[in-house]
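Handing you this structure, nothing more for now.
With one protein chain held back, the other chains of the complex are shown just where they sit.
On to chain A.
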Amino acid sequence: MKLITAIIKPIRVETVSKELEKAGFTGLSVSEMQGRGAQAGRMEYYRGQAFAVEFRTKMCIELLVAEKDVDKAIDVIVANARTGDAGAIGDGKVWVTPVERVVRVRTGEEGEAAI
């Protein structure tokens, strides 16, 4: 079992989520996060005063998948999170981490049955 974590642009979250569902990944969690990467901060002006906005808002998608489904899930995420034809700086990242144990609370099922 693996945990896939994807940090992507907020505007792509709905599309990624829908496409993942179509591909058979029914469960995932979404959270808003702030951070920085290759994409530069930006300036905002309030009553003429400039504020540097250091952190960009991104969305974080997390989902548990079986070993054999990892590549499929990553393909769906990458294809749908990319903006424009060639992608753009700030489109995000996806990474995979191993998961030791998963338990479904309702039934007590373990492992891939609980995903």
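Everything below uses one rule, namely that a contact is a pair of C-beta atoms (placed from the backbone, for glycine too) under 8 Å apart; a residue touches a chain by one contact, two chains touch by 3 or more; residues count from 1.
In this section, contacts and distances are computed from a predicted model.
Undergrad: Going by UniProt, what is the name of the one chain that was not included in the view, given "Ammonium transporter", "Iron-sulfur cluster-binding protein", "Thiolase C-terminal domain-containing protein" or "Na(+)/H(+) antiporter subunit B"?
TA: The correct option from "Ammonium transporter", "Iron-sulfur cluster-binding protein", "Thiolase C-terminal domain-containing protein" or "Na(+)/H(+) antiporter subunit B" is "Ammonium transporter", the UniProt name of the unshown chain.
Undergrad: Tell me which residue among A:E14, A:E44 or A:E110 touches the hidden chain in the full complex.
TA: Spelled out, the listed residue whose C-beta touches the missing chain is A:E44.
Undergrad: What chain A residues would touch the chain not displayed?
TA: Per the touch rule, chain A residues meeting the hidden chain are 44-51, 53.
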